[in-house]
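Of the protein chains in this complex, all but one are displayed in their positions.
Per-chain numbering from 1; labels A, B and C assigned in written order.
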Amino acid sequence: MNLSVEIGKIKLKNPVITASGTFGFGREYSEYIDLNKLGAIVVKGLTVKPREGNPPPRLFETASGILNSIGLQNPGVDAFIERELPFLKSFDVPVIVNIAGETVEEFVYMAEKLDIEGIEGIEINVSCPNVKKGGMAFGVNPDDIFDITRKVRKATSKTVIVKLTPNVTDIKVCAKAAEKGGADAISLINTVAGMAVDIDKRRPVFENVIGGLSGPAIKPIALKMVYEVVTVVSIPVIGMGGIMNYKDALEFLIVGARAIAVGTCNFVNPYCTVEIIDGIKKYMEENEIEDINEIIGSIKI
Amino acid sequence: MNLSVEIGKIKLKNPVITASGTFGFGREYSEYIDLNKLGAIVVKGLTVKPREGNPPPRLFETASGILNSIGLQNPGVDAFIERELPFLKSFDVPVIVNIAGETVEEFVYMAEKLDIEGIEGIEINVSCPNVKKGGMAFGVNPDDIFDITRKVRKATSKTVIVKLTPNVTDIKVCAKAAEKGGADAISLINTVAGMAVDIDKRRPVFENVIGGLSGPAIKPIALKMVYEVVTVVSIPVIGMGGIMNYKDALEFLIVGARAIAVGTCNFVNPYCTVEIIDGIKKYMEENEIEDINEIIGSIKI
Amino acid sequence: MKARVLSNRGIASSVYEMTFEWKGKKPHPGQFLMIDCQGKTFLKRPFSVNDFEEEKMTILYQVRGEGTKNLSQMKEGDILEITGPHGNGFEILEGKRVLIVGGGVGIAPLLYLAKKVKAQKLYIALGFKRETFLVEKFEGLGEVVVTTEEGSTGRKGLVTSVVEEMIGEVDIVYGCGPKPMLKALQEISMKANVLCQISLEEKMACGIGACLGCACKVREDKGFSYKRVCRDGPVFWAEEVLF
Partner (left out) sequence: MKARVLSNRGIASSVYEMTFEWKGKKPHPGQFLMIDCQGKTFLKRPFSVNDFEEEKMTILYQVRGEGTKNLSQMKEGDILEITGPHGNGFEILEGKRVLIVGGGVGIAPLLYLAKKVKAQKLYIALGFKRETFLVEKFEGLGEVVVTTEEGSTGRKGLVTSVVEEMIGEVDIVYGCGPKPMLKALQEISMKANVLCQISLEEKMACGIGACLGCACKVREDKGFSYKRVCRDGPVFWAEEVLF
């Protein structure tokens, strides 16, 4: 039975990836699961300099989802290379680094820095809704997406993945801009912009007012966007948004995602990634499917 | 204690409205609640000609929400006036008619037809995501919104409400276009575009592929958009999306919605609108708030 | 309306019978209730009235997903949130020769119907895959024939074969079960020119006719229209349904 898929130059044992920002740098989850079993690990979004992130509260539970306002807390790209990468390199799993610049130059700077052994891919986060100056502005504008992708593409020998925000009128245009810019793959969706209010204090729950919505609440939205993107680009698509079990994962694969990423579900169940891999295997056995590629894009409209 | 609010020329006893398409023409719910208690009733979206709607299945339950693909089944504007309006007129509650045209001319035609006694407002549905030719195309383009609003505004003496779709990059631009076009109020959000796949059949659940997501899953998205719109327009805003109880309603009022509409919750609990009114009253009593207008827009950022 | 669970027990593999207190309206055979199955479910779920007697309601249900799984775990004393009875129910024509046909868990609404049908002569045909259930409750109400697909109990084959044989001897057929069975009932009864009512299923949200979610295609003079299973049904005259 073949579960392996390819995203650009990266060979994945199976199509199950961890979503950026929901799996740290792998350390914590390594106490729960064997990281070697994963298709790939996407690490927490990195910035040029270390970032402290937003003041608490940073989390708010909503109906079947969470709002987060982490604010890209991370140790910065240098500290990542020095302190986190060696740990990740001790596993036999492709590492994809998620980068969040505030300018095109920052994206390029990080891509160059990360063009080193032990890293297989760069995921360009043009869509983090939490940083006022950063992400948002790029992610909704196809020209900016094209520009960043092209420049990052030139700056690295690694597989380049562009991660799209769902907070746009037409995700297809954004996806095409990334493809035209030279992306090897597209990943989506990032969190959906959302808000919550504390009715006793009559204040937004977050100091930043707006947060990012993730979890099963957004799955229908994510699936629709992945489906749309798959129909307009020829590069592989990594689908994510609310995946909680192997059935959800299969929905994304069936609409055409080459791989899927699991985010918020890791918080609810630290074993979920491995359980999803096992679930997909079992489904394939039961349905006598030899190759995962028979499932990918098999939707009948 | 004052719960009454004004939306254009319409005086509402309280800020609780029913959302279009979730309350039929009021008949069914009149067996459960006293319609006279409601702030206003917005009826199912009407089209020029009767519409049969989409083939089943038309509903799919998602995590804390539902996807629907009703396809605007309705008896048409004439049959509404003849068969449904007389029933609604027997109650002491403002009736707002939701109209969904496929062309600007259709919107104008319906607005003119409906400029009659017993109707207090016209809600322009530029955003129904279920009809291929209709809604969607208008709803995402500010120029179209401006154009339709202006022409409908001229065609009717009633309060004109423009209902916005959330499936856009910048809802503020759409809201401003509606205001500029002469809208008396803005309502939002309509359903969020979403999709579900039957993994056994490897087919979309709906023949139309895409459906509209509603219910508590989308509440954070709705609240964020209402908040944004309130900051850029000076006309009243009717907030909706996932409201399930008086606390949810208060969140929308606090961010600045002049009134709120309850949709999907009616399906779960046919008494919910009246319960929400009672809940708001109790909250005001407990917090010694004399006038609902003290709550509206009281958010501290 | 709140209802207290009185009992909840498995009566076949993944088929349960639940009884609860009922202070609401008295149901008509073929009507259904919308029950909040709790847990992560969002909408209420529709279940037919299986039986009813002075303040005690019975439903029969099969575990299919999250909602029915949650139901199956409820215990005496638990409180359910329920609306209904909803829908039209079967039209009862007194003094006729009646054939009641059920397939699988589709027999649920037919017990209460059989009790209330006031027939001159009552035949009851119950079809199952392999395992039978609830049959004993029908006995005594009419002449009961049971079929199973492999013949493990009763006659071997599909319940519709019984209908084909008996159609000439009855004035009206009432059916509930899987779609292929209902379709066969439609064909057989129309060919024999015998009245036939069938109870349909469709995904539901409101259960009261407001959302237009539970569409069922029916014949119209000019072509077709969609009716609401929850309000115009769940029981339809077989001849009007377009499968």
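Throughout what follows, contacts are C-beta pairs under 8 Å (C-beta built on N, C-alpha and C of every residue); 3 or more make two chains touch, one makes a residue touch a chain.
Everything numeric in this text was worked out from a predicted model, so none of it was measured.
Q: Sort by label and list the shown chains the missing chain touches.
A: Counted over the whole complex, the chain not pictured touches A, C.
Q: Among A:64, A:125 or A:149, which residue is in contact with the omitted chain in the full complex?
A: A:64
Q: Which of A:116, A:173, A:232 or A:268 sits in contact with the chain that's absent?
A: A:268
Q: May I ask you to list the residues on chain A that touch the chain which is not drawn?
A: Contact residues on chain A toward the absent chain are 21-24, 27-29, 31-32, 44, 52-66, 68, 70, 73, 215-216, 264, 266-268, 270.
Q: Considering the whole complex, not just the chains shown, which residues of chain C touch the missing one?
A: 38-40
The rule is short, and it goes like this: only the chains that are shown with their structure count from here on.
Q: So which chains are sitting against chain A and chain C at once?
A: Shared contacts of chain A and chain C: B.
Q: If every chain is reduced to the average of its C-alpha atoms, which one ends up farthest from chain A?
A: C
Q: How many angstrom lie between the centres of chain A and chain C, each centre taken as the mean Cα position?
A: The mean C-alpha positions of chain A and chain C differ by 47 Å.
Q: Using mean CA coordinates as chain centres, what's the gap between chain A and chain B in Å?
A: Chain A and chain B have C-alpha centres separated by 34 Å.
Q: What whole-Å value do you get for the distance between chain B and chain C if each is reduced to the mean of its CA atoms?
A: Chain centroid spacing, chain B to chain C, equals 36 Å.
Q: Enumerate the residues of chain A that touch no fewer than two other chains.
A: Correct list: 64.
Q: Mind pulling the residue numbers of chain C that touch at least two other chains?
A: Residues 40 of chain C each touch two or more of the other chains.
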